[in-house]
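Before any comments, here is the structure.
Removed from the display is one protein chain of the complex; every other protein chain stays in position.
Letters A and B name the chains as they come in the text, with residue numbers starting at 1 for each one.
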Amino acid sequence: MTTSHALAPALGTGRSPFASLVRQREVPVASALVVLVIVTTIANPLFVSAQGVKDLMLNATITVIMAVGLGTVIITNNIDLSVGSILGLVAFGTGSVFAAAPDIPIVFVFAIGLALGALLGAINGFLVTVARVPSLVITLGMLYIYRGVNNAWAGGQQYFAGDRPAAFGRLSVDTVLGVPIITVIAIVVVVLVAVFLARTRPGRDLYAIGSDDEAARLFGIPVSKRVLTAFVLNGTLTGLAGVLYASRFNSVGATTGTGLELDIVAAAVVGGIAIFGGSGSVVGAAIGAVLLTTITSSLTALNVDKFWQQAIVGVLILTAILVERIASIRKARRLRTSEATNA
Amino acid sequence: MPEQTTTPSAAGSAIDPRRASSASRDTAGASGTAGDRDAARRDPESAAERTLRRRRLLTGRGAIMIYALLGTLLVCALTVPRFASVQTTGFLLLDAIPILMIAMPMALVIITGEIDLSVASTAGLTSAAMGVLWAAGWGIPEIFVVCVLIGIGCGALNGLLVTAIGLPSLAVTIGTLALYRGLALVVIGDNAVADFPPALTSFFTSKIGATGIPTAMIGVAVIIAFFGVLLHFSSFGRTLPAIGFSKEAASFVGVHVGRAKFWMFVATGVVSALVGIYWTLRYSSARSDNATGIELAVIAAVLLGGVSIFGGRGSIPGVVAGVLIISSVSYALRLGGISDVVLNVVTGLLLVGSVVTPSLIAVVREKRRARRAARDVLAASAADAA
Partner (left out) sequence: MMFTTSTRRSVRRAVSTAAALAGVALVASGCALTAGSSDGDATTGSGSDGEQSIAFVPKQLNNPYTDVVLGGGEEASKSIGYDYSVVGPLEASASSQVTFINTLTQQGANVIVIAANDPDAVGPALQEARDGGAKIVAFDSDTNPDYRDVFISQVEAKDVALIQIRQMSEQIGGEGDIAILSATANATNQNEWIEYIEEEVDTNPDYAGINIVSKVYGDDDDAKSFQEAQGLLQANPDLKGIISPTTVGIAATARYLSTSEYKGKVALTGLGLPNEMREFVKDGTVTAFALWDPAQLGYVAAYAGQALVDGTITGAEGDTFEAGDLGERTVGADGIVIVGPPTEFDADNIDDYDF
């Protein structure tokens, strides 16, 4: 019943390009974001001052990268609840590496972080594909295990911004054409993954697997390999987010990243990714992440009682699921009637 | 009769050998005349199935978890000083009660193929309401009524969104997790209300005589008994695994799938509200962040107790054992002064191991079966050729 994003243009016969543009899955969440920014700016123009915009972009970066990764996994009808713990491990690892070897080239540290994230993601993927156990259960267990490892490794040790090279910290400060460097990295990631999912064979296979993995297997898609790839990709991107976390924030230690997982799932869901897989796009997930991080700043700028923030996020998630469901019902109905008229 | 079920998913069960044979035990027969169907709806089990089920009560996954629990308690009593004492019973059970309570309806929800992540937030919202109403001077009985109503409301919202509108419960309850916790913050803010009547708060920490068992366990035992009887001995309860296994087949047999799931969510909401009350009075502190995070502990314990995340199988004794195993291990490690770090890793390994091991073994067995089948075919064609 769920359809791949790429089929949409095929249905557009006789439909204006504007209509099919409006029907894109990212439109609801993107419009919500635009409305939010406009409303907040009217109330407090500082919201879009140079510093304000820079803050918005910086705040969103890490969530965007993680939402793109987790979104890829959710598209295959799986989930990875251990992303918070993976981020913590990689962030602390980054701090440790710099503390042990202060002159190490920053590129090497990125490589180490990405590799560590990929490894942890691969463990998850391996357990899910080889043992054929639902990913919710596996990654719930790995959440506990990775957090335990983080605590055991870090103990009371924390590394602060001063323990890392100034150049590394400046990645979160310096800008390229007004956009902070780490945000540029995030944008590149979104583009690359979106292209991968929409335009390459392995990427499109992920949607097929999410829609119906039995049918995908019968069709000849190497399901296990693809799902493993999705988990490794998620782990790698979370690793990247972990390294960037160490660049932006002050302290990394045993509790870094605790509780992030549900925020990232929320971002993906709000961005239009169906929780049962098979539809949605990582661009939507990225916009969802930006929306959720902007709400926090927006409410503060509007001087709204911060206590309302979480309730508003809850309502947003429910609305997003509702919208996604309505959209997929209508699309399925259109598919059915178009097949009936074509037959 | 049991072997002839023709549920649609039985055909696709080659990948999951568990389903193939559990189909014969758990689902009602889908064939038969109208009269048979009526009888099937009223009592969908034949005598043979009933005997099988009772036997399984003693040797099924649920029973195994109970043996594992006894083993765990034995090992901990032998290796951890002071574990085998009346004080342990008291402290351990006091800590286990919230998880034990919520695990009961949660097991039923997961058996029907859904999930509810918002339980901790419902408890938190209830706690916040308790604090605010108490500070405003309301009486305790009225406060209890309001709390139960809150539980019903939260559960009903989840149920409506999942059954009437058809949204996926994982996504919905992630949304309501945030919404209810957010409402708790709106209701009580950052404040904490702590001046509850000492008579009430000491009741919740009191123990029954010399046994060390907390007095509150009486109420908990009632809840466990209720859900146990509901799931295992009532005809409504027997429809729940059927729904989880295949809701199409269940509705063909005349089970009201939507209604059953709706009431399961309401049950979860009500019990979560009761946990909110317990939590507030046991710690004598109403805060918006009470009970944060216990949803994952509940789900871990329920899965450990043998409930399949796919839905369709699970037993109450198994879940009780699962909760108590995790609680005993936590308490034993803390009594021994081991950091919670080890506890986290052990919980994770327990969860992963308990689900991966049977699955891995099933995969290995299936491969071996396939290989043997291929060998048979080759031998047969060699014999033909000869």
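Methods note: a residue touches a chain if its C-beta (ideal position, glycine included) is under 8 Å from a C-beta of that chain, and two chains touch if they have at least 3 such contacts.
Fair warning: this is a prediction, and the values are worked out from it, not measured in the lab.
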| Any idea which chains on screen the missing one touches? | A, B
| Among B:L133, B:V298 or B:V346, which residue is in touch with the absent chain? | B:V346
| Touch with the omitted chain, as defined above, among A:A254, A:L291, A:I312 or A:A327 | A:A254
| said: Considering the complete complex, identify which of B:K247, B:K261 or B:R287 is in touch with the unshown chain. | reply: B:R287
| Residue of A:V173, A:L262, A:L322 or A:L335 touching the missing chain in the full complex | A:V173
| Positions on chain A contacted by the hidden chain, ascending | 44, 46-47, 50-52, 54-55, 59, 151, 154-158, 160-162, 169, 172-173, 249-251, 253-256, 258, 296-297, 300-301, 303, 306
| On chain B, what residues meet the omitted chain? | 3, 17-18, 21, 24, 59-61, 64-65, 67-68, 71-72, 75-76, 79-82, 85, 87-88, 91, 94-95, 189-192, 194, 201-202, 205, 279, 282-285, 287, 289-290, 292, 325, 329-344, 346, 349-350, 353-354, 357-358, 361, 369, 372
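Please note the rule applied: only the chains that are shown with their structure count from here on.
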| task | Quick one: which bits of chain A touch chain B in the complex? Just the residue numbers, please. | result | 79, 127, 130-134, 136-138, 140-149, 151-152, 214, 259, 262, 265-266, 269, 274-276, 305, 307-318, 321-322, 325
| query | For the complex, which residues does chain B have touching chain A? | reply | 12, 15, 115, 161, 165-168, 170-172, 174-183, 185-186, 189-190, 293, 296, 299-300, 303, 309-310, 339-345, 347-352, 355-356, 359-360, 362-363
